[in-house]
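With one protein chain removed, the remaining protein chains of the complex are shown where they sit.
Take a look at chain A:
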Amino acid sequence: MDARRGRDGAHALGLAAVNTPAVEVSDLVKTYGSSTAVDGIGFAMAPGSVLALLGPNGAGKTTTVEICEGFRRADAGTVRVLGLDPHTDGARLRPRIGVMPQGGGAYPGVRAGEMLRLVAACAANPLDPAWLIDTLGLGSCARTPYKRLSGGQQQRLSLACALVGRPELVFLDEPTAGMDPQARRLVWELVAALRADGVAVLLTTHLMEEAEALADQVVIVDGGRVVAEGTPAQLTEERPETQALRFRAKSGMDTGLLVAALPEGCAVSEPSPGGYLVTGTVDPQVVSTVTAWCAQQGVLAEELRVGRRSLEDVFLDLTGRELRS
């Protein structure tokens, strides 16, 4: 009987582990003096999934992540990370998570390999530090002191430190800040590989395309509150009536005639030189009007496409302000 009870107990535990959200935050509040950094943020992150906290600087992303990591204590609300309270159960939680804090973290005089070996020594079954150093393109600067590494190299070392302990869940705070496009691509591949191997990833970013490319779930925060959440597709397809038609042509064209020819409610703008944007209800007639106008102007409309709004459009609609990097 005892043995059976034991087995049933283990079974129940296993089920609980499968169903436990990787991160569950509700009604989180954190104030610093008179300013409120986090003002009621809440979300739940499925195990093994990728969640992006998206928002401008000062939105409360880092504070939220640091509360989840156990570095800060919430003033109100509850936080469960892998089913544990990060503040009271930190010692049990830390071996199971990987953390990439914003702005790196290493001894000023340490070499990349030494730092990674130290962090690896803290884990029971670490990845091979030498392999990780090479994979992240740090082999060429393996003997350079940390303080002389470029910002992007410091970021990559920090990422390696977050991954080396084979965690179940990693927190990546602005993982691609200061990285060149190649390194950013590598980080994206890493996140995809982590997800494929069952590692949950909570990342913060102010880059729309990063959230759109990586995340199963996007939580848009602004002013310490959640202003929208859902899959990238849900967020961008919420209001199909506000579609967009984009095309490229020579810059600086007078679009007055085009606006006159289009149905009421359509607007034309040129957000970047030569990149035109028509918003409104984009139906086949609108597409035909645009191409006819281009033909009249004697220009070829390149890269013409009708698409849903980008996450950036959604963000601007929701917060009415520009993203700042």
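Here is the rule we use: a contact is a pair of C-beta atoms (placed from the backbone, for glycine too) under 8 Å apart; a residue touches a chain by one contact, two chains touch by 3 or more; residues count from 1.
As a working rule, contacts and distances are computed from a predicted model.
*Asks:* Going by UniProt, what is the name of the one chain that was not included in the view, given "Spore gernimation protein", "ABC-2 type transport system permease protein", "Na+/H+ antiporter subunit C" or "phosphoenolpyruvate--glycerone phosphotransferase"?
*Replies:* According to UniProt, the chain not displayed is called "ABC-2 type transport system permease protein".
*Asks:* Would you mind spotting which of A:G104, A:P175 or A:G280 touches the chain that isn't drawn?
*Replies:* Final answer for the missing-chain contact: A:G104.
*Asks:* Taking the entire complex into account, which one of A:V199, A:C266 or A:V282 touches the absent chain?
*Replies:* Selected residue, touching the omitted chain: A:V199.
*Asks:* Touching the hidden chain in the complete assembly: which of A:V29, A:A46 or A:L118 does that?
*Replies:* Answer from the full complex: A:L118 touches the omitted chain.
*Asks:* From the listed residues A:L53, A:L190 or A:M208, report the one that touches the chain absent from this view.
*Replies:* A:L190
*Asks:* On chain A, where is the contact patch with the chain that was removed from view?
*Replies:* Per the touch rule, chain A residues meeting the hidden chain are 69, 71, 91, 94-97, 99, 101, 103-110, 114-115, 117-127, 135, 146-147, 158, 161, 163, 165-168, 186, 188-190, 192-194, 196-199.
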